[in-house]
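Working notes for the structure below.
Removed: one protein chain of the complex. Kept in place: all other protein chains.
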Amino acid sequence: MAELLILLTIGLPWLGALFCWAAGDRHPRLQHGLAVAFSLAAGIAALLLIPFGKDQVLITLSVGGAFGNFTFSPDGLGVFLAAVATVIGSLAVIFSVDYMRSEDQLGRYYAFVLFFIGAMVGLVLTTNLLLMFAFWEITALTSYALISFHNDDLKAVAGGIKALIITQFGGLGLLIGALVLFANTGSYDILTIIANPGILPAGALAWMAFGCLAAGAAKSAQFPFQTWLPDAMEAPTPVSALIHAATMVNAGVYLLARFFPAFEGVPGWREAVMAVGMLSALLAAVMAIFATDLKRVLAYSTVSQLGYMVYAVGAGGIFAAQFHLLSHSVFKALLFLGAGAVIHSVGTRDMRQMGGLGKNMPFVRLVFVIGALALAGLPVLNGFWSKELILEAGLAHGNPLWMLFVMLVVSGLTAFYSFRMVWLVFYGQPRAELHAHDAGPAMKVALAPLAIGTLTTWLLAGSFSRLLSESLPAHQIAAHSTGEILLEVLTAPITLIALLVIALGLVCWWQRDRLAGVKRALTGLQITATNSFGFEAVNRAVVLGAQNSAEKLRSTQTGVLGWNVAYLVIALIGVLAILLLGVGLP
Amino acid sequence: MTANTAFLLAVGLPVAASPVIYLIGRIAERKNPKIDLARWLALLILLADGYFLFIAGSEFLTTHHELLVSIGAVSLRLDGIALLLAIAVLALGTLVTMFSGPAIARDSGRETYFALLTAMIGTMIGLGAADDLFNLWVWFECMALCSYVLVAFHRNEAAALEAGVKYLVQSALGTVLVLLAIGLVFTNTGSLDLDEIRVAAQPSGLMLAAGALFIIGFGVKSALVPLHTWLPDAHSQAPSGISAMLSGVVIEAGLVAMLRALGALHLVTVSWGALLLGFAAVNMLVGNLMALRQTQVKRLLAYSSLSHMGYILLGVGAGAVIGSEYSAAGGFFHILTHAMMKGLAFLAAGALLYCLHQANDNHNPLVVDDLNGASRKYPLTAFAFSVAVLGLGGLPPLAGFMSKWQIFVGGFQTGNAWIIALVVFAGLNSVLSLGYYAPLVNRLYRRQPAEIVEQGKPMPVLMTVTMVILSLGVVVLGFWPSLADWLTGPAAQSLLMLFGG
Partner (left out) sequence: MTISIPTAVLIIVLGLVGIGIYALLTTRHLIKVIVALQLLVKGAMLALVLAGHLTGQDDLGQSLAITVIIADTIVAVIGMALAVQVRRVVGTLDLRSLTSLRR
C-alpha cells in the first residue's frame, strides 16, 4: 500500500505534466482541469501516506554499478514534506486557474509546475543520495524554467539563469558529499550514514558536512548565496508561492535536518550552520525593511525565516526547525498568493503606488493580515508557536547567547516590516489611481484553506512530534503532546522577551513619524541594504570577469592557418618537454 | 554465418558499398533526380550493417572472447572499445543519413555525400577494430579523407572552403606526425602488431617521443586544446548532418585511435593517462569560455564539444592512470551520451537552419537571434534542442547528468587528490556551461517569434522523426543509466587491459 502511494505521489504529477503538455495550448480549459485533477490526486496520495511514516526502505529499484540502488522510504521528514509539497502545490495550481487565465503557453507552465511537485516529493522520499541530488537538480531546472516563464522579459530570463547558476554552484557541495559517501562506503544509502556516521573517516565526513551546508545554503537562499531569491520574483506569483516560499527553498533546511545526526559531531559544523542562519535572518530582515517591491519584501522575509530554520537546525532543534517549516510554508504561501491576488488586480508590484486597497479587496485583506500576523509571530497564530520553539532551542545545548540575541532582534525587525507591508498595501490613502477588485473564485478557494491553516496548524504539534520521533530514531526527537508543547512555550521566559521585542517592533512602526531622526541616521544602512550589502556587486564582478576572460580568449582563435599550425608545433614541443624533462621515465 | 564473417562484413560492407552507392546514385540522379536513390541505398546498407554488427557483437558479449579476423594485411579485433565505437557510429550514422535526405535535398552532389558518409561510417568501425599500428593509420587516414570532402560539401561557399582547407592542412599534418611515430616504434620494436609492440616497447627517449607524436597527431582529430583550432570552423561550416557526425563520433574515433596507440606503449611510461588528464582540464575550461560569447549556434555547439572532450578525457585518463573502472566506463558512457546529445543538438540546429535559411535560399549561418520564439512554429524541434543542450549542461533527468556522474564517481573513487580536484573543477565547468546553454533554451520559448521564424518553411517529417528518436534516447538513459552498462562495461575493461594488463 505504502509502496503504491509513494509511486503515486511522485508519478501522478509527472504524468499530469505529460498530459498538460500533450493537451496543447489550444485547449486551456482542459489544461487547467488536468493540472488541478492531477495535483489534487497527488495531494491526497501524500496525505494518505502520512500514517505509514517509518524509517524503512520500501521501494528498491536495483540500478547497480556507479548509480547504486534507487531507494525510497516514507519516514516522518519525508512524508511531511511530501504532503506540504503536494497540498500547497495543488492550492497553487488551483490559484493559477484564475491567475494564469489569459496567459499563453499554459502547457509549459503546468508541465513544469507538476514536474516540480513530483521532483520535490522524490527529493524528500528517496534515501539514495545520488537520486536525491538528481531530484535536487530537477527542482533547480524547473525553478529556472518557471522563473523565466516570461522569456520575452529580459529580467525574467536573467533571474532564472541567476537562480540556476547559483543553486547549481552550491549544489556542487551536495555532489561532493554524495561522491565522498560512495567512494568511502560503496553505496549512496542515507539511512546507513545517519545511523552510523563512524563508517566515514573524520576528514571525509567533514567534507560531506560542509558540502551539504553549502548546497543547503544555496538552495534555501542563505548567506552567502541569498541573492538569487529576490530576483526569482519575476516568476508568476503562484510559482513564487509554491517553489520560492513553501517548498523548494525548504529543501536546504530539509537536507541539513536530515543529516543532522551524522554531522553534529563534526567540529565547527553546528556553529557554522547557526552562523549562516543568523546572518541570513538578519541581513534579509534589514533588506525587507527598506524594500518597496511587494514580492521582494516577501522574498527577503522568506530568506529571513529560512534563516530561523537553519539556525534552529544548527542549534539542535530539529523539531522546532521542521515545525517552523510547516508554519512558514502555510503562512508564506498564503502571503504570496494574497500578494498575487493584489498584483493580478492592480497590475503593479510597487508598494509605493498601492495603499488603501483593503476597501476594494476585503477578502484578500483579511487573509493577508492573518498571514502577516503569523509572520510577525503574534499569538496564537502558527508562526508564533514555532518561532518561540526555535528561540527556545537557541538556549539549549550551550549555544552561544549572542546569536540568540541577534535572532531576538530579528523577530522585532520582522514585526516591523510585516506591519509596514500590510499598511502600505491595504491601509492609508491610495497613492495612485489603481482599479482594484477582489480575488476571483479559484483564488479564494486556494486562499481560504491556507488562512485556516495559518490559524490552526499549531494544533498539530503533538502528532507532528510523535511522527518525527517514531520514524527518525537517529534524530532522537522526544515525543510530546500538543498540550505539553504549548505549555512549555507559554511558560518559557524567552517567550515573554520575544513578545516584548515584537511589540517594540510594532510600536516603532506606529510611532514612525516620531522616529524620523532615527530614520535619517539610518540612511547609510538603507543605501547599503538596497544594494544588497554588496553581494550583487560580487555577483556582477564574477559574471563580468567570466565574460571578459571569454572575450579575451576568443582572440586566440585567429583564423590564420599559420597560427593554427604554430599552436600544433608548440603543443608538440610542450608535450615532448613534459615527457622528457618532467614526468619522464618511470 | 559465423560471428567472424559477420564482423568482417560489418566493417567491409559500408566501405565496399560506397562506390556502388555513388554509381547507382549518379545514374539515378540523371534519370530521375526526385527519387534520391543514393540515400535509400545508403540507409539499406547501414541497416544491413547493423544486422551484421548485431551478430558479431552478441557473440563477443556472450562469450567474452575478442573476435580476431584478418585477411591479407588487414587484421581486426572486436573488443569492448571497438564494439562501443561501432555501435555509436552506426546508430548516429543511420540517423544522420535519414536526416540528411531532406537537409541536402536542394544541393547537387547528393550521391557523393551519401557515398562518402557511408564510407566514413565503415572506416570508423574499422578504425575502432584495427589490430595493427599501420592499419590503424590507414583507417584513420581514410576516415579523414572522407571527412575533408564532406566538410567542404557546400563547395560554392567561401566559408565552407576556408574551413575545409584549414581542416585538411591541420589534419594532414597530424597524420604525418602519426606516421613519424609509427616509424619510430617500428624501428624500435621491429613490429607493427599492437600486441607485439605492447611487449616489445620499453622505456626510452625515442619511445617517449613516439608517444608525444601520437598524442599530437591523433590529438588534432580529437580536438585537444590547443590543437582544436580547425574544429569550430569545420563543425560550423559542414552540412549539419556532418557536423553531428564530426562532433558526435569522429573526434571520439580520433581519441580511440590515440588510446590504441598509447596503450601499445603502456610500458614506456605511466604518464600517458596523466597527460590526458592535463588536456582534460584545459579542454573543459577553454571550450566553455570560448562558447560563452558565441553568437552562431553551430559554432557555439562546436566549442562546447571541446569541453565535452574534456569530460571524456577525464574519465578515460583516470581509467588509464589509476585503472579506475568506473572512470573508464563513465568516459565511454559519456562518448555514447555525447554522441546522442551533441548529435541531436546539431541536427536540431541544422533543422532550424534548413527551415529558416536554406529552404529560403539564403546561406547565412544560424545565429542565436534566429532561435527567438522558434517553439511557436517548431515545437518538437525546440523541445529536442532544449533536451539536447540541457542534457549537455548535465541536468537531470537527461543522459548527460548520468554519464558525468559516472565519471565523477570514478574520479572520487581513485582517492587521488589531483583527480578529485579535477572532478570538482569539472563540476564547476558544468555550472559555467549552463551560462551559455540556458539562454538558448530561453530564446526558443519566447512568445514573440523572430521575423525569420515566421517566414520559416515547414519542418520535413524525416527530420522530426530523427530528432524524436534521439530525444527519447537522451531521456531514457537519463532515467535508467544502467541500460548502457552492457556496452560501457566491456569497453572499460578493454581500456584497463590496454593500459594495465
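In order of appearance the chains are A and B, and numbering begins at 1 in each one.
Note that a contact is a pair of C-beta atoms (placed from the backbone, for glycine too) under 8 Å apart; a residue touches a chain by one contact, two chains touch by 3 or more.
Computed from a predicted model, the values in this text were never measured in an experiment.
From the set B:T118, B:Q237 or B:S430, the residue in touch with the chain omitted from the display is B:Q237, counting the whole complex. Contact with the chain that does not appear here is found for just one residue of B:A48, B:L61, B:A172 or B:L462, B:A172.
Although one chain is not drawn, the whole complex shows that of B:E59, B:D107 or B:E141 it is B:E141 that touches it. Summary of contacts with the chain left out: across B:A159, B:V199, B:A421 or B:L472, the touching residue is B:A159. On the side of subunit B, the interface with the absent chain consists of residues 73, 134, 138, 141-142, 145, 148-149, 152, 155-159, 161-166, 168-169, 172-173, 176, 179-180, 182-184, 186-187, 190, 192, 232-233, 236-237, using the contact rule stated above.
Mapped onto subunit A, the interface with the missing chain covers residues 554-555, 557-562, 565-566, 569.
Operating definition for what follows: only the chains that are shown with their structure count from here on.
Averaged C-alpha coordinates give centres for subunit A and subunit B that are 41 Å from one another.
Of all residues in subunit B, those touching subunit A in their complex are 165-166, 169-170, 173-174, 177, 203, 205, 208-209, 211-213, 215-216, 219-220, 224, 226-227, 229-230, 232-233, 268-271, 274-275, 286, 289-290, 292-293, 326, 329-330, 390, 395-397, 401-402, 405-406, 408-413, 415, 423-424, 427-428, 430-432, 434-435, 438-439, 442-443, 445-448, 480-482, 485, 489. Residues 63-67, 104-105, 108, 130, 134-135, 137-138, 140-141, 144, 148, 150-152, 157, 160-161, 164-165, 168-169, 172, 175-176, 179-180, 182-183, 546-547, 549-551, 553-554, 556-557, 559, 561, 563-565, 567-568, 570-572, 575-576, 578-580, 583-586 of subunit A are the ones touching subunit B in the complex.
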